Structures are given as C-alpha cells and as structure tokens.
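Before any comments, here is the structure.
Complex shown without one protein chain; remaining protein chains in place.
Up next, chain A:
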Amino acid sequence: MASASQLPTIPVPGTTTPFQFPPTYSFPPFFTPQPNSSTRLSQLQKWSSLIQSWCRHHRVYRLSLIEAVESPLFHNAALRKRISLSEARAILDWMARGEEEGGGGKRSEWIDGGNKTMAWIWWRRPEEWAGIIMDWVEGTGQKNMVLTVYELVEGEGTMSQEFHGMDSDIMLKSLTILVKRGKAQVFGSEGQEGVKFF
C-alpha cells in the first residue's frame, strides 16, 4: 500500500498531532455507498486506506465498530455525514477479503466472528510486523538472547520502534510467524512469555 511508505516509520510517543484527513473526507458522497460498481470499488479503496492511516496515527489495533461510528473516523461532524454501522461492516468485510477475492488485501479481520463488532485493522499485517521485529533484533545484535514479550512491547529498548506499545496479542501473532519460520522460539506461560531469536 502506498500509504505505508508515506508516514514516518518512527512514532514519537505521546504526540497528539491531529490526524490529517484526506480531501476525500470532505467529499459528501464519500459517506454514501455508491451504486456504480467501479465507483464503489474506488470508494472502498479510499476508505480502506483512510481507516488504515487513521488507526496507524492513533495506534489503534482493534477497532470497535460501535465506537468508531461515533468517532470522527466515520462521522464527519462538519459535513453532518456519517457511515452507518452496516456500511462500516461492509467496508471492513471488503478489507478483510484477499485481493484475489476482489477485496482489500486482508487489511482487517473480525475478532468476534459473526457478530462483526470488533476487528483487527492490519495497517501492518502480522507478517510485516514479524519482519520489522526481526530487523530490530538483528540491527541491535540481540540474536540468541532471551527477551520477554513485555520488554519487547513496553521496554525502553523499543521506545523508538513502531511496535512499541503494540497490542500484545498482535505481538504474539507476529512472534508465532517468526516461530514458524524458525527464527524464534516462544516459551513461558500465558502473560509471561519469553522469546528467543535466532
């Protein structure tokens, strides 16, 4: 996605710069599902990239639709336009489908299955996170060392990293990927996991 490369890769913790909405956000029809299928596709793509950058900016990993429809993301108070709950579901459904199925490339995933009220927003997919974590481990010479998951997420050593403060579920998902690739080993009991990188 183009949006991934445009934003700074190093987050500055604690900054509250307001999110810069794209011009599309001020386009009233953007909030109405378009009847024309190719227009609709373009609309879904724009929503997908907006949701991803918004979540990225606010460090949101799991999006609650009930809350989101009342937030500025889906409710443009200035225009008095909003995305309805069902439309929000439709957008996230589209994002959740792979590109080969005519979707948005698995950029979201329902957490609560059929209820569809909570979703992961993959502004970085777990595989991408895995790569970033591995780069950091290699870059800081921490191969063959044991780290706790808590350290990875909250430790001072990762302050400058984008994955600092990340949802620990996602951290574990990403680490699982590294385990499958034979790049890491996770051990310890739930909530106290440690990890060793190879």
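Here is the rule we go by: contacts are C-beta pairs under 8 Å (C-beta built on N, C-alpha and C of every residue); 3 or more make two chains touch, one makes a residue touch a chain; residues count from 1.
FYI, contacts and distances are computed from a predicted model.
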Per UniProt, the name of the complex member that is left out, chosen from "Trafficking protein particle complex subunit", "Vacuolar-sorting protein SNF8", "Proteasome subunit beta" or "Ras-related protein Rab-30": "Vacuolar-sorting protein SNF8"
Residue, one of A:Leu50, A:Met95 or A:Leu178, that touches the chain absent here: A:Leu50
For chain A, enumerate the residues touching the unshown chain of the complex. 2-3, 6, 22-24, 27-32, 34-36, 38-39, 41-43, 46, 49-50, 53, 80-82
